[in-house]
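One chain of protein is taken out of this complex; the other chains stay put.
As written, the chain order gives the labels A, B and C, with residue 1 at the start of each chain.
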Amino acid sequence: MSTVRSYSNPIPILAIVLVALAVHGPLLLMQLPSGSFDANFHMFFASHYAHHWFNPWNEKWFGGFSQTTYPPLTHQWIALLSNVAGLKMAYMLVQLIAVLLLPVGVFRFARIWVDDRAASYAALGSIFLGSLAFLVYQAGQLATVSSVALYLNALPYFYEWMTEARGKSLIKGIAISLAAAAAHHVTLIFGVVLFAGPVLWVALLDARDERVSGSVSGVLSRAVVFAVAVGAGVGLVLLPYWLAIIQHPIHQIPIPHDSRANFLLNSTTAVNYFVIPYGALILALPFILFRGAASSRLRPLLIGFWLTLIFGLGGTTPLPRWLLGRAFEILTFERFTFWATLLAMPILGTLAIELLDRFQSKAAVALSLAAVSTVGAALWWLNANPFRPTATTNVQPVIAFLNRDGHDAYRYITLGFGSELSKVSIYTSAGSVDGDYNSARLLPEMTHYGSAQLTNAKFYGSAGMASLRAMLEHANRYGLKYIFVHDTYYEPLLTFVGYRKIETFGSGEITAWSKDDVPPAHKIESDAIPPPWQGLLWGILPIGVSFLAIFLELLLPERRRVPAAAGVPVRAENPERHFVA
Amino acid sequence: MNVVFNFAGWLRRGMCLAVVFTSLCGFVLSAHGADSAVQVQLDTKKANPRAVESLTERGILRDYRFAWTSIAQAFELNSLDSLEGAFAGDAKQILRGTVLSQQRSGFTRQYLNQNHRLEAVFYAPEGDVMELHDTAEYELRITDGGKIIHDEHVVMHFVVLMTPGADRWVIRRLQAVPQS
Amino acid sequence: MHRVLLICAVLCSAACPLAAVAQDLRVPASVTAGDDVTIPTTGSGKATFYLVGPGVSRKSEVSLGEEIRLQGQELWNAGDYLVLVCSDICNSGTFYVTAAKPASFAFLVHPSRVPVGQSDAVSGVAFPFDQFRNLVLTPVTVSFQLTAGNKPLFSKQVRTENGAAWFRTASGKSAGLLQVVASLDDLSAKRAVQQVASDPCNLRITGQRIPIGVLVQTEPVHDCAGNVVPDGTIVTFSATEANGKSTVDAPIKQGIARAQIEATGATVVSVASGVVMGNELRIGAKP
Partner (left out) sequence: MKFILPISLVVATAALMVLGLFIGGQARGTVGIAAGSAVYTPKADNAEQALKNLLADVQRRNWDRALAAVSKSSATDKESFIQEWTGSNGSLRSFSALEGFESRPLHITPDEAQIRVRLHWATPVGPLEDVRDFRLIREGDVWKTVLPKIQVPNVPAQVIPVTYLRWDLVSGGAADEWGSRNVDAPHVRIISMNAVDSAEGAVVMGEIVNEDTVPAFVNVNATLVDSAGSAIDDETSFDKINHVLLPKQVSPYRIDFPNISLKNVKSVRMDEKATLVPASADPVIGVMNQKIESDVQGKSVLHGDLFNQSGQTVNISHVIVSFYDNNAKVIWVADGYEDHALLPQSSEPFAVEIPKSVAPKVQNFHVVVDQYSLGRS
């Protein structure tokens, strides 16, 4: 096959998946995400499911909290796989599955807008996204990546159901959407507007322009059917989550997050949340704008992309604050940047094929360089950025200390451990009043101050230290006898409130402090403990819908599309170009 | 491409899944062990040489009840976790040994309808140890492989040594004695 | 529910064809801890034997008609033991294991530090235990002896009641180690009580002017019985002058507490330790 010919065909999806495997497989095998912000958090949740599948009440954090406050699908999959591969490798496997599903989703999603060839390049490009590397290796947002990968796979069914009224598409679309919701509810909620909105819009355009068999009213009514079914399904699958959130709405004082900052006032934040996630895509922004505006079919996608981009800029513009209200202070916005890059991929796919058609090998080299440098920069930034998680600390002595001599009869906190807190929590039988999941906190010592984890208290300034002081003030109430310090910053406070250094680990890297008059910890009574039926529901439905989605994909395969008839015009205004590819 | 819809295979896999889930549900439901209330009465009139303060009396009542609830749970579920907190020294060691050997033998015992009449007979001058005599009545049921092999209403006498721990009274010695 | 199950179980057992012929079980009424025991059985065939007691939960196969041997190490812990032999039906028997002769003490003495010359300040409790750590409830006589230096302070013989023997007495007159011994036949347990000086008495200070202010120090600090107050005890010096007050909490070191006070004017220095006050010292202004 000549070079020209090889560029003029769509890249087979299997090849794209293999490229994804080749790029991300080794990085995941090297367990690169294990140092990310949230990886230990996900493993902590998974560890609880591995031991208590049907009991979502976890006493290891916050003196007790309900895991029904976070959708469980990815954690439950890790828990299942951990029996075979161990917890950390199970995490990597689930992350790998999500990463492999993503280009498939991008390919299928892109085919709604562009032809197979452009879609295949969009899918290939998605493997090298800086935002993907950022989320996987720096942020550790397993659930977001998994959920959006599933959601992108569900949207083509939504489109097919609306335009062709195919029952099979309805069933599969609903099942995958529910699985996406079971992985991450926020993705689904925002996805309705940012992803499904443009899909609905283009379906209506296609119906109006008679590019598809369905009528406008038919498309609308089927969209309603789909929305109602998914809404009801999500309501049921995540029922314990909704009940928990209704019982204890998030009233805590907002916690600052740099993704909500104004990037113009802070160059480091701008690099971290804009330059690195977009990478070389920044160069394509003018093309995305003009090509998106030029085609009526691409305009919904362009509008969706622009809105998501603006959200991804956090506090740089006031729009997210205006539109989200109080939710602005709860959400973090790096995920919007990820979604924006995904929404840009179909248009980027057309740019790729146009460049390849025009410049052939030169374009191929340039695009490859752009892709590799984008993902490379994101990987380099892992160690170069000032937001990076604290260097990995050997927490084994801490775990050993807590698990011996009845020390686990008391609660503990860590100070200066960053995300390593979750690692300690996974392997110790002792409970902590701290934790790495803000939305599950109910203790007033934590919710009344604008700070997140106690272990990172100093990074939240006075609010963080006030929260820590409040917790230490009630140390006796909570049985908080042991504190592990990995930052001498906290030592003066501990000294003045009566804690005493009792052990030193790892050549003084970590010190253990104890307060002599603290009584053993007692169970903290809470009205947030889910009743057993909720535990059953939580243990069955989310994982159940993922099994269902897999079965439906296996048992109801798609008809193979005929390439010549499959393409939707890239530019509807110039239909002749549609057949050039 | 012709799609063959393998309904039978789908149904079979679905049923397998249902069976797995049903078994899991059953397992969870069965894990909720029975927890019957433990009745304890305490008489401190004979305690000497130190009189028992009312706060201490309340503490003893609470902690002795908790200790027997723990024993009942530990022996019924063959779990060592329940023994944490209420016992110290020899008492803890013996109870742990009992549970461990029970785990090996595969049978369980239940202490049902417990009623304890507790009498403080000695309270050390510095308040660091209290000896109590317990006339306990309960139904002892021994089950092996799901089959009840022994069920008996028992009246038992115990000599108990309790000492103050970090935040509660703990049993340091629990020794059954013949009725005098 | 459980009762229904029990009745069903009993009925089922009765209805089953007899696998082994009925047996009889005779257990000893009482056994001393650590002794071997044999339990004779009657009948024939195989049966399951259960031993349920403190520290032991045994299940084994036995042949009816043969003796069941319980080794002494299974019967270390005093308490009640239930024996069950189940074939077609279960037969049970109960026996008690009682403590052997005393082999050690749990001896609790309080306090570990006591000011001199206080009545009913020292007390002790002894619990005799056998070699298997069982509480010996049979009355025995325990002898308590207290000596300070080589001087005997107190001696008493006490018979255990419900397994406990105790004493209470006054502390001695001079600071130093008080040895407390409990003995029973050839067994003994020793504990020590530190007798310490009482509150300081006649706390007196002297002082002089130095370039940076005033240096004050106590005379050697004693209690009213003449015992030296331990080093580390805090003495508070307060200096009052026209433009304010200065205080120093200084520890006694080698019997004396001293402090520097920044004071330039005429100064009145007072001293206190805990709630005990000492003399006042007037020092003139810096020349």
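Here is the rule we use: contacts are C-beta pairs under 8 Å (C-beta built on N, C-alpha and C of every residue); 3 or more make two chains touch, one makes a residue touch a chain.
Owing to the predicted nature of the structure, the values given are computational and were not obtained by experimental measurement.
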Residue among A:A165, A:V192, A:A294 or A:A528 that touches the chain left out of view: A:A294
Contacts of chain A with the absent chain, listed as residue ranges: 256-258, 260-262, 264-271, 286, 289-290, 292-294, 296, 299, 302, 306, 309-310, 313-319, 321, 386-387, 405, 450, 458-462, 464-466, 469, 472-473, 475-477, 488-498, 500-501, 513, 516-517
Chain not shown, touching residues in chain C: 104, 106-113, 189, 191, 196-197, 199-200, 230-236, 243-251, 253-254, 259-263, 273-275
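Methods note: only the chains that are shown with their structure count from here on.
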Centre-of-Cα separation between chain B and chain A, whole angstrom: 45
Whole-Å gap between the CA centroids of chain A and chain C: 57
Shared-contact residues (touching 2 or more other chains) in chain C: none
For chain B, residues contacting two or more additional chains: none
Sites on chain C touched by chain B in the complex: 2, 5-6, 9, 30, 48, 50, 52-59, 77-80, 82, 84, 86, 90, 92, 96, 98, 108, 110-111, 120, 123, 125, 127, 133-135, 137, 161-164, 166, 168
Residues of chain B defined as touching chain C within the complex: 49, 90, 94, 97-99, 101-102, 104-107, 109, 121-122, 124-126, 128-129, 131, 133, 140-142, 144, 147-152, 156, 159, 161, 173-178
Complex interface listing, chain A residues touching chain B: 53-55, 406, 409, 519-520, 532, 535-536, 539-540, 544, 547, 551, 555-557, 559-560
